[in-house]
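Take this structure, written in structure tokens, and hold onto it; I'll ask about it next.
Only one protein chain is missing; all other protein chains are in place.
Read from first to last, the chains carry the letters A, B and C; within each, the first residue is number 1.
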Amino acid sequence: MKKILITGFEPFGNDKINPALEAVRLIAGRKLNGGEISICQVPVVRYKSIAVVKQAIEEQKPYAVITVGQASGRSAITPERIAINVDDFRIPDNEGIQVIDEPVIEGGPDAYFTTLPIKAIVNAIQSKGIPAMLSNTAGTFVCNHLFYGIQHYLKDTNIRHGFVHIPLLPEQSVDGSQPTMKLEQIAEGLAIAAQAIIDNNEDIQEGAGTIC
Amino acid sequence: MKKILITGFEPFGNDKINPALEAVRLIAGRKLNGGEISICQVPVVRYKSIAVVKQAIEEQKPYAVITVGQASGRSAITPERIAINVDDFRIPDNEGIQVIDEPVIEGGPDAYFTTLPIKAIVNAIQSKGIPAMLSNTAGTFVCNHLFYGIQHYLKDTNIRHGFVHIPLLPEQSVDGSQPTMKLEQIAEGLAIAAQAIIDNNEDIQEGAGTIC
Amino acid sequence: MKKILITGFEPFGNDKINPALEAVRLIAGRKLNGGEISICQVPVVRYKSIAVVKQAIEEQKPYAVITVGQASGRSAITPERIAINVDDFRIPDNEGIQVIDEPVIEGGPDAYFTTLPIKAIVNAIQSKGIPAMLSNTAGTFVCNHLFYGIQHYLKDTNIRHGFVHIPLLPEQSVDGSQPTMKLEQIAEGLAIAAQAIIDNNEDIQEGAGTIC
Partner (left out) sequence: MKKILITGFEPFGNDKINPALEAVRLIAGRKLNGGEISICQVPVVRYKSIAVVKQAIEEQKPYAVITVGQASGRSAITPERIAINVDDFRIPDNEGIQVIDEPVIEGGPDAYFTTLPIKAIVNAIQSKGIPAMLSNTAGTFVCNHLFYGIQHYLKDTNIRHGFVHIPLLPEQSVDGSQPTMKLEQIAEGLAIAAQAIIDNNEDIQEGAGTIC
């Protein structure tokens, strides 16, 4: 039975909740076809976030890992294509750390592609009527930081990993200024993603490019 | 017991479903505090849409009326402030009618403000964690056409009426290009709006202006 | 020789300049084919704005009037279709006045359509390679206030009038967060609009509708 570890960030900035954490809690222990979902709560803190997920990986020995964070302004569940080796924090993290253009891993390569079958994931989520879309940038805050750090940590293993951004919850944008998605739908989308990882050893061939 | 008539449009353009019709079906017969929701299905056709809602009003003798339509691109349930006396159809309606800058009602005034307590409605919906926002334009297609036609028809009565635009459903935008809202949340928002009408004989004083 | 009066607002909110005022200054006295442009500076103040433009109309006896204001977020020069009888100020005007849902003119009709040939104007501006688009809402701040007030004042005359929103200047959004237009292009667009008024006693038939 393949364990899929899905991690969720704690709230940050001015937010009281983080849909990532709420969503993974909803699907903790969920049985998959040939697998099971386990979860882990992650602090929005430089390096500590990476350390916490590393420890969860060591303890839980998952088949694959999905790290998850919220993305204000997005209408869909968006698996990320690439993690980049830079921390350029527009706001401080939850311990007040704010850095400009420092590497995540000193001496690490400029970037790592995700090892998840992201197009199969997008496809699977969409086929259930849930908006999904590939993204080519995970930003330069703790989301990308964790994405890069775990991708680096797992690079010589066969544990696949990737980061998935999710929309705000309706209650986080009641004034209608940002697109939102219901918690149940986000959680369902993440469970579908976990199943798609089990079902696809290799990614499918499907165009999802952007002109710029 | 006050009957609130909520009408929903049929699908139009390239869409197979219309969230307006789906949502009102979900709340047909719903009991309110001091009232009840009744519904009516409306064709996306110039004048026929007005005729169908007029007939429903005559038969059902509602306390108030909410006409409802979908608005691609919006993240929230958006009560409309004003109906304008112009039909400027960017696409043909469901009977192939496409007109440019013709009045809805020949000789009618340029516009009618809604008679619904729209700020109380926005407030009530938001207080349940559902995105809502006032809108100052209902466009120039059949939505505005029906809004104006019914506002004109009811102008010398004490039946209050207004139009509410709702977002697309998730399954209408699985590629993530447009914001969406789950059907249950849309339906809940409309029921809250119906209750807010019963609860507010006059609108509340609350700023919701836009600079332009 | 037909005089076209084009008015421009003073800066408001946190802005140091207003592209409307800067643009009309650039074309003051500009000769048109069969006419000439005159201008007037308008304070961003409830009622005072209307009074100042009324006085300019009385003094200058123009053939037609274009009132102009800035619209953050728009990419194009946008002639407005309709002025509505409501002041709902999200921010205070330049004299600190902030009102909610009060009429511009007590007892006035809910709205006035512009009397300018707005589709001919959009067409003429676009034909010179300058982005232009019709708008169905002038907001609920001083722009709409002035638009409604002057439309009301001129309703029994044959002086045509309308409001045109213009984008921010590049120097107002150097961080790239909003679309902008160069001052010279805005000014040129307004001069083209003035000429289009002289050239079109009636508007052209051209679809420019929006679904919602």
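Simple rule for what comes next: a contact is a pair of C-beta atoms (placed from the backbone, for glycine too) under 8 Å apart; a residue touches a chain by one contact, two chains touch by 3 or more.
All figures in this text were calculated on a predicted structure; none of them were measured in a lab.
Shown chains touched by the hidden chain across the complete assembly: A, C.
Per the touch definition above, the residue from C:V65, C:A132, C:A193 or C:I211 contacting the chain not shown is C:A132.
The omitted chain makes contact with just one of the residues A:P19, A:G69, A:G149 or A:G189: A:G69. Against the chain not shown here, subunit A presents residues 13, 69-72, 74, 81-82, 84-91, 98, 100-101, 109-113, 119, 136-141, 143-144, 165, 203, 205-212.
Residue positions on subunit C in contact with the hidden chain: 74-78, 126, 129-133, 170-171, 173-182, 185, in rising order.
The criterion applied here is as follows: only the chains that are shown with their structure count from here on.
If each chain is reduced to the average of its C-alpha atoms, the one that sits nearest the average of all protein C-alpha atoms is B. Averaged C-alpha coordinates give centres for subunit B and subunit C that are 30 Å from one another. Here the spacing of subunit A and subunit C, counted between their Cα centres, is 47 Å.
The residues of subunit A never reach two or more other chains; the list is empty.
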